[in-house]
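Down below is the structure, laid out as structure tokens.
And now, chain A:
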Amino acid sequence: MTFAAGYNFLTYASIFSVGVPIAISLVKFRKLNRVLWCLLIFLLIGGLCDAVCVIYRENNALLNVFLNVFTILEGLLIFYIYKLELRKNKIIAVVFTFFSVICVWQFFILKQISVEDTVVSTMEALFVILLSGLYFHKQLSDDNITRPAKFYFFWINLSFLFYFGAGLLLFATNDFINRAPMNIASMLWGLHLLVNIGCNLLFAFGTWKIQKY
Partner candidate 1 sequence: MENPKILALIIVLSVLAILFLITLVAMNFLLSKRKILEKENKLKDLENRTKIELIKTIVEVEEKHKSEIAKDLHDQIIPVLTLKALNLKTHITELEKGEKNYTEIRQGVDEMAALADDIREIVHGIVPKMFTSFGFIKSLETLITDMSSVNGSTATFKDNRSNGKEIMLTQIQQLTLYRTCAEILNNLMKHSKYNYLEASLEDKPGEILMTFAHDGSGITNQEIEYLTMAGSGIGLKSLQSRILSLNGKIDYSIEKGVSFIKLKIPTSNGIKN
Partner candidate 2 sequence: MGSKIKIGLAEDHGALRQGYVTLLKGQENFEVLFDVNDGKELMEKLKTIRPQILLLDLEMPVMNGARALEIMKTKYPSIKVIVVSAHFTKNYIIESFKLGAKAFLRKEHTIERIIEAINITFDQGGFIDNEVGIILANELSSTANTKKQELTEHQIEVLALIAKGHTNKEAAEKLDVSTGAIKFHRSNIMLKTGCKTTPELMAYAIQNKYI
């Protein structure tokens, strides 16, 4: 199997893997809280985006628009999820403001929304890693929490950390990857898709945990 073939396989696998946490959300429909509703919307948009990327992979400009819009929506949705969980409104407000300013600057002032982006996605990854760390800190410093793994959001937080931790380097070297030979690009983005599949499974596990929460 070539890298390209492997990448194609992983693309479809990644799209279908989104179905796992969505399916579990539908099973646990009645028990979903606001966080999991936001996560469901995030997964649906993500799955949609992946599908669109497959369909429009030849049209770079349109593809970039979809990807950049998705990045904005993804970021805002994830920050809102952390606002609900962390309840640290000031920090979220600062992150939200910074991210919005960077988006506006990159997509409407410095460049265009139809141009490939590295900066916004990298900043998004950094913000999410920061918020993820804050959640772990909150669990660590709360003496009433003795079994963190029994909380559903522990797994969702871990998933975000894996995805954006691994993705940070890939987003930052996006330019290089897109100019690299096909097999190298396929291998690197394939790795990203593999992590994506793993993260979707963690989302599914976290959503399943809501029964015992």
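Criterion applied: all candidates are chains of the complex that A comes from, given by their letters.
Side notes on the structure shown:
The definition used in the following text is that a contact is a pair of C-beta atoms (placed from the backbone, for glycine too) under 8 Å apart; a residue touches a chain by one contact, two chains touch by 3 or more; residues count from 1.
From a predicted model like this one, the values you see are computed outputs, not experimental measurements.
By the touch rule above, chain A in this complex touches candidate 1 out of 1 or 2.
Residue ranges of chain A in contact with candidate 1, taken from their complex: 136, 139-140, 143, 145-149, 158, 161-162, 165-166, 168-170, 173, 176-177, 179-181, 184, 187-188, 191, 195.
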